[in-house]
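Pasting a structure below so you can have a look.
The complex is shown incomplete by one protein chain, all other protein chains being positioned as in the whole.
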């Protein structure tokens, strides 16, 4: 055996830090229209090339190109754009409200709105979603009332989760939106279980599961891939690669040596890597994946490339760990601007309409906020009655909780 | 949205069941010598083709072929063969002893001896192993005394783990053999931690980690791949695909849609799929992987194709879930016979030598057993003193355990 | 009525549940074709088909995770963890998932799943086939934790668990699978055959959750116990001649406090017996509750007889197991105090 040199530990570093502008060449961007579109019954190992390129439809001029260009009704695209604008306006207002202490905490989806909203529009209304805290776009796209969202955020007496959860932890069975988990990744394997149940029952509903790049390191990501592969579960396994976890870059989750889409292929799941800021690509890839699920071809993993434009949450300051101008320099741009450009190009949108829609959605958010605030906010102290704290631990309240509730009321 | 047909759940089935002979065509076997040997600094995604074929050196006639044929000293191969024979004899005797109730439980490695032993011979003696319960071959190859192994098996007063563990749960820091875990998979990520430590300290020792096909579904398999990828840990990630977990076929771990080697590639780790019953292929692939680890090229995952010839353990009866004659029909044969054939062909072995070596290793095992039994067996009731039960929970025994020990002695 | 072992009773419960409700599904490692390493699911796949009774990958976190998703969909998943010692990779899904879904969604989603798992020692299984982790579940609000001590209760409680809208951890003392066991490991095995508690109806019935059973009425002291230890405690009563009232808790949490308090107030003395390690074991909760509710009636300290605070050793199994001698000695001390 030869004498080997001393070993050393590799610690991945991001391609930019405060004071060092990001070199985005690591992203591996394919030209719009360049990536092939396999048949919907493609075998998992026949998607490795797509998992290593980037499916894009819109080119720099806003033209739709190539085999993935969806035959989308402009009305649908206009709906998508309006929903993105609404979501962005909602996020912006709630950030301000958080600074005013009307809510204790907030998480925006700035820069990655196209993904959740595009997929919501590609799904059937009763398909089931297992989101993370950054898919408020699904709820808004599905018409969940903004007022109810805000009541949750303000923890007021109309909060549908009775003040029990941090702001943004929405739930709505009626809108096919699973109760959001604080524990990263747990929803991903639960989503596969829901999809398995749908298949066991001979139902037709499929599932859309969500996770962030950082959270792919969680054990439940692996569990989800294994079970989805073994049982051919009818599920879309979305990985939103917005480049960052909190302060850690996607290379800390293993993004340096392989794409996240490649994880899927390695685990026997057909996988795509897609431009998540390209609304048309989102629609097309989501449609392909949902068709596979519905047709019994099993799961699809989609890695969406996007950028977390804002802070991780209202609790952190990203300028501590990355260049402040990163988003402006992100090669895939802003999904709102790109879709507006495309719609304008095909004559289905205009600057004037953009301005009026912007005004409209802002008014809608303001009106909702006014109503929601009228029911109370955390700051105003109008919250659910404390005794409700003891409900819903079990279906029927056991003796020990009745005793504790009595104590709580007595003390 | 079109009306979709009802979904259904896919439940994978093995290619054979009691009464239905196994169709082994699922194995995807490449001809000996057919698979390329990449440079040791190959990029992970440049190994996908190898992860999907099967590295083999020995052909049906026992001739070594192709780029992976190692320039191995015949003396090393003879040592490998003798160690396989010794391990097999050891297993056979211990199975009998278990039936005689001298030990409570046993697990043999019949049919897959080449893998642990070949890798042990390819490693430096101070490289560290994190084995499962089926790599007794490593311990034997490294010269751990058979008597000590048997004392562990018999739970007698010379059992190095003081009677605390089920038989086969060996440990030997001196032989670079980590204490075997009952909880599947836990050792795999610990191995990566050990390798990271070696790299942090600028040491030269690398790690050999072990897991079974079934256990790749465990969360720690995923954790190990993630951490090994992110930090370029100097580790060989062995996956012993012996086709079966207990009663469940490897497809239940996801082996239907992708190889286990493909998991590695998908997770950014260079990976090989190798004939585990081909001693020369084992040596060559192990040498490639250890060279990568030592030279700072990071982790390698190796899927070894083999067959669990015997029962899972002394607690199960495989004829309940698979054809009884499966091993005899396994396309990759018996590693002992194949290596003997090769050595005979190159003039370094003979039938007579085989017979005499067989007699020799049997005598060695018998002698060891005689000595070990003289110290006691579980059946004879000679075991470690019960008060030792309280040692080693902590470095220093806390007050509560001193109290409990006193109670135990008093009662 | 038929005589059933505990294995047969559990299988019968699953059979009844699968037969009555097509939303019931049964899965776990080796439970499908093979019928489970302890044979509890034998024949069920053949009877109900591969999509209602099936094998899973070796991923306890995945098993619990998919069970939660299925339960949220509307199924009644009954998942097996091969040994309780292997439940830990599923612990996050149990605590952060199953136990919390109803609460965090204010009832919008629920998690009616049952997790079966063999527990306890006495079979020379060593430290990873012998554990009794019940306290790790009783501490988690939102879960129900159940442990039967005989075939009749096993079937009735398991059906109740499956029908319950809350997540239930169902612990099966494997040493009782084939017969009652009083702790005398050196005596011949006793089978369930002919035992009154092995008389099990073939069809549907339930044993209610949150209800304890007085296993043996008595006047001298109250014993709080469950699972295998019920039999050991009874044996110790016979051997010491101390007239112990033995309460088989059956539902560990939420539990039937009234039965406990009534008994202790009457006897004035209490011994808690379990096989799990002592510190922060469920016995601690029982002792705390008893002194809270019966302080003025207690005539002696509450004793705990438990597994020692070490892993379950292999060769010294019977020195670890809290057998009738140790239990009997605690009775005597409690009577003499």
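A, B and C label the chains in the order they appear, each numbered from 1.
The working rule: a contact is a pair of C-beta atoms (placed from the backbone, for glycine too) under 8 Å apart; a residue touches a chain by one contact, two chains touch by 3 or more.
Everything numeric here is computed off the predicted structure, so don't read it as measured data.
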{"item": "Contact residue for the chain not shown (choose from A:164, A:292, A:308 or A:342)", "value": "A:164"}
{"item": "Absent-chain contact - pick from B:160, B:331 or B:381", "value": "B:160"}
{"item": "Residue, one of C:76, C:104, C:144 or C:174, that touches the chain absent here", "value": "C:104"}
{"item": "Residue numbers in chain C that touch the chain omitted from display", "value": "61, 85, 88-89, 91-92, 95-96, 100, 103-104, 127-128, 135-136, 138-139, 141-142, 253, 277, 279-285, 287-288, 291-292, 295, 298, 300-304, 309-311, 337"}
{"item": "Residue numbers in chain B that touch the chain omitted from display", "value": "128, 130, 160-162, 164-165, 169, 171-173, 178-179, 181-183, 186, 188-201, 219-220, 222-224, 226-227, 230, 391-395, 398-401"}
{"item": "Where the missing chain touches chain A, by residue", "value": "8-9, 11, 17, 104-105, 155, 159, 163-166, 169, 181-185, 214-215, 217-220, 245-248, 252-254, 315-316, 320-321, 378, 383-384, 386, 388-390, 393, 400-401, 404, 408, 411"}
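Keep this in mind: only the chains that are shown with their structure count from here on.
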{"item": "Separation of chain A from chain C, taking each centre as the mean of its C-alpha atoms, in whole Å", "value": "41"}
{"item": "Chain centre separation in whole Å, for chain C relative to chain B (CA means)", "value": "36"}
{"item": "In chain B, residues with contacts to at least two other chains", "value": "8-9, 11, 217, 219-220, 252-254"}
{"item": "In chain C, residues with contacts to at least two other chains", "value": "51, 56-57, 59, 61-62, 89"}
